[in-house]
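As you look at this complex, bear in mind that one protein chain is not there, while each of the others sits in place.
Each chain gets a letter, A, B and C, in the order it is written, and its residues are counted from 1.
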Amino acid sequence: MIIVLKHGASEAEIQEINDRLIQEGFKIHLSEGVEKTIIGAVGDRSRLEGLDLEALPWVEKVVPILAPYKLVSREFHPSDTVIKIGEREIGGSQIHVMAGPCSVESRTQIMETAHAVKEAGATFLRGGAFKPRTSPYAFQGLEEEGLKLLAEAREETGLPVITEVVDLRDVELVASYADILQIGARNMQNFNLLKEVAKTDRPIMLKRGPSATLEEWMLAAEYILDGGNPNVMFCERGIRTFENYTRNTLDLSMVPALHTLSHLPVIVDPSHGTGRWQLVAPMAQAAIAAGADGLIVEVHPHPEKALSDGKQSLTPPNFQTMMSDLERIAKVFDRSILKGGAQ
Amino acid sequence: MIIVLKHGASEAEIQEINDRLIQEGFKIHLSEGVEKTIIGAVGDRSRLEGLDLEALPWVEKVVPILAPYKLVSREFHPSDTVIKIGEREIGGSQIHVMAGPCSVESRTQIMETAHAVKEAGATFLRGGAFKPRTSPYAFQGLEEEGLKLLAEAREETGLPVITEVVDLRDVELVASYADILQIGARNMQNFNLLKEVAKTDRPIMLKRGPSATLEEWMLAAEYILDGGNPNVMFCERGIRTFENYTRNTLDLSMVPALHTLSHLPVIVDPSHGTGRWQLVAPMAQAAIAAGADGLIVEVHPHPEKALSDGKQSLTPPNFQTMMSDLERIAKVFDRSILKGGAQ
Amino acid sequence: MIIVLKHGASEAEIQEINDRLIQEGFKIHLSEGVEKTIIGAVGDRSRLEGLDLEALPWVEKVVPILAPYKLVSREFHPSDTVIKIGEREIGGSQIHVMAGPCSVESRTQIMETAHAVKEAGATFLRGGAFKPRTSPYAFQGLEEEGLKLLAEAREETGLPVITEVVDLRDVELVASYADILQIGARNMQNFNLLKEVAKTDRPIMLKRGPSATLEEWMLAAEYILDGGNPNVMFCERGIRTFENYTRNTLDLSMVPALHTLSHLPVIVDPSHGTGRWQLVAPMAQAAIAAGADGLIVEVHPHPEKALSDGKQSLTPPNFQTMMSDLERIAKVFDRSILKGGAQ
Partner (left out) sequence: MIIVLKHGASEAEIQEINDRLIQEGFKIHLSEGVEKTIIGAVGDRSRLEGLDLEALPWVEKVVPILAPYKLVSREFHPSDTVIKIGEREIGGSQIHVMAGPCSVESRTQIMETAHAVKEAGATFLRGGAFKPRTSPYAFQGLEEEGLKLLAEAREETGLPVITEVVDLRDVELVASYADILQIGARNMQNFNLLKEVAKTDRPIMLKRGPSATLEEWMLAAEYILDGGNPNVMFCERGIRTFENYTRNTLDLSMVPALHTLSHLPVIVDPSHGTGRWQLVAPMAQAAIAAGADGLIVEVHPHPEKALSDGKQSLTPPNFQTMMSDLERIAKVFDRSILKGGAQ
């Protein structure tokens, strides 16, 4: 930690900081330049809590040197985490595509979609049973009935299921049906929910909050690892910017950034990331080329009748076309999509 | 609702949309321009759900005409909502300042602060017992012990208490101690939490999410009103932008914007809104001049020892100076701060 | 400057950096912590150019300690700059309101507006002769004819004129008519234009770019001071964010921030800052309460017929109402608006 003092800080003021730092077990290095005095403090990062030195009027700024996360960091855990779900491995050479409707709406809809996406090469079925919706008047999901339909579709197709949990009271319920628990973008910093899913034995897909920095996102994952669940995958789904031609701005640079800073797998959601089905295939291609370990994509047999997100859903034929292009890109990087890991 | 069709949409495609709209009870107006065909649809806003016409390839865009909220809207409820808490009224001519530490840390700290802010003219005591923290390693609050200390401070000073509820399992607990429940910025779209606080008889202060638009914020309030609790006040606390000299960008234009569109009171938080105590007083002044119905301000007797947010906390003497300036601005608008409503 | 090395940097790598720093005249302090090695470098800020140490693979990050600006900084020039234009002083106890139409459209329009705003207490006349417009098909201004009309209006009313210069070939021309040269938001980093206006003896109003940080804005002003013109005032006019109820997000926290970091006056533009005339008066009030040294406001006798920005223009009666409210706020801070400085 570097503490930069304001021009004109007195000896007594400098001493006060030094005393507090030494008391907290830090080693101190003082540099007095012509214009600024700087204190370098080396010590245990856990002691930094409770030191809010920027509140002192003679401190100009405090620059942290160590990253505030640890368990999610590649420095701490150099080799890639590979998450196993049955025979499937996320984070290895196989790239997984999770596909399905935004919301589970009916047995017919989810079965039709599940078969279609499986045939095209998807290896997980996605579908929302509990839907966080901006308006109280919008369709909020079939709830447990939706979970049952997802389980039924898994039974029929063999596709493991990923679905969102939005309420910490439902974690056990959702975990009893789902193979992967999704934490949605709006809940990325719902810390008590993170603590609850940390207690389950299900892998967690942690979506990036629409205004979350890379560091905040990694710290949210740190909550889950710190809570005892090591199987976390990140999901980039776009951030909120001034551009509104797209629903969000899909920030693919997070894929290589996360692969540099962390050992956890990275999934990309081009459906929410763009909000327009016409842009989904190109951005899915780009995600694979950027090194993503998987995709999560909305597919609906009749998008114009979807109860949510029809505008960004692919039809099964469009999904199929996309998948075969993706396979060819994956091969450039010696990875594979269509083998599916479980067939 | 206006549906703009792509150049070259066929008669059959136009007919398909018309049929669906008529089936949903809409009246249709068709305008065929030289370059674009436009369909105007007039009907019941609740039937719009389940129509995702932008998913149709021949639809260019859909422009909603009606606002998606209703209960929070001034069109629906023209006169100002005034929220009564004991003898205090929020939303009337009295401006209320809620002050206290970011976190309740100890009996000494909260008592010392409560007396200091009361003396300076604050009419509510703020303090966090449950703290949502970006890092799992940061101080997470005293929890119920903190609530008890807040209640004790109310006992001693007569100041009603506002505190945040972060977990929907704690709503009843927090409501049993607090006079106003605060929904924090990160929970603005934690819809199930909104539904829970809607069931209490406590007024709710709804902070704006760091990347929430005005419309999303109003819809979050709509959840609470729709759930049965009419006593909601908005709290502008800054949005996330590229500027990082300040912790957030305090968007004071929301004060007059909300007063135009809604009947609910508007509070401003210049502490989180700037993240620097030096900017708190000028922005508090600006908030009152923009028409805010109240402020929520962080005050700590020893900011440099605070367990959270010391950098943005005022000392009691600085708070006192600010309050007397604020009173003079309030008078320009025939409002008052220091009378306090309950003394 | 602090250089943080990656975990595992070798002795030779550390030496290479030290050698380069010493060669550039820096004094070096080395801190080897358990997890990170840190190099502190103290020296002449002008030698930092040409050192791009973050390009070295074993450097994690470089943290600058000194601000990159100097002439605009309050550390360098502690007392407030007061800019004199005839008998008017910008940056002193008198607050100046610059008012007029977005574009000069005709003699009738500019004369009618000039008289109206003067009567209401404005002390400068604003009006655009050269208009930077997003679309090539939009009205681009009356150009020199517009300048002549502004000069004529000054003749009649005694109000000095502020107008924008957009093309560096026109600087001399515009300076021959105008009392203050405005650099528009889109040109804040048009550095050659900044260098040209630096050569004139006219005060410069430098608008903030829609995505400019505080530091970039101060550096743009530094170009003008460094070029020989000390009379620069900042103008906050809103930044671009995700919120689009307002045209821009008016960032009033820049007013006290600039007053802390710089000695130059700060003007606020609530018209572009909000884009809605209904929000102009409340935000003008807020700007004064935040400490602004002046305002620039769009007024048009017939906003619905304006060739640009009618939506955000006040009518003369609305302007007059606003001015008397502003005067009362200014008095709270022992400042004055209506005395006008020159009457």
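For the reader, a short list of remarks on this structure follows.
Everything that follows uses one rule, which is that a residue touches a chain if its C-beta (ideal position, glycine included) is under 8 Å from a C-beta of that chain, and two chains touch if they have at least 3 such contacts.
Model, not experiment: these values are computed from the prediction.
The absent chain, not drawn in this view, touches the displayed chains A, B, C throughout the complex. Set against the missing chain, the residues A:Leu51, A:Ile183, A:Ile239 or A:Leu338 yield one that touches it, A:Ile239.
Which of A:Glu13, A:Glu60 or A:Asp325 touches the hidden chain is settled by the complete complex: it is A:Asp325.
Residues of subunit B that touch the chain left out of the display are 2, 4, 7, 29, 31, 33-36, 38, 40, 42, 63, 65-66, 75, 240-242, 244. Residues touching the missing chain, restricted to subunit A, are 211, 213-215, 239, 241-246, 249-253, 255-257, 260, 273-274, 278-279, 282-283, 285-291, 325, 328-329, 332 (touch as defined at the top).
Touching the omitted chain from subunit C are residues 46, 49-50, 52-56, 68-69, 132-139, 166-169, 186-187, 189-192, 209-211, 216, 219, 222-223, 226-227, 240, 277, 303-311, 313.
Basically, only the chains that are shown with their structure count from here on.
Each chain gets one centre point, the mean of its Cα atoms, and the points for subunit A and subunit C are 39 Å apart. Centroid to centroid, with C-alpha atoms defining each point, subunit A and subunit B lie 27 Å apart. Of all residues in subunit A, those touching 2 or more other chains are 240, listed in ascending order.
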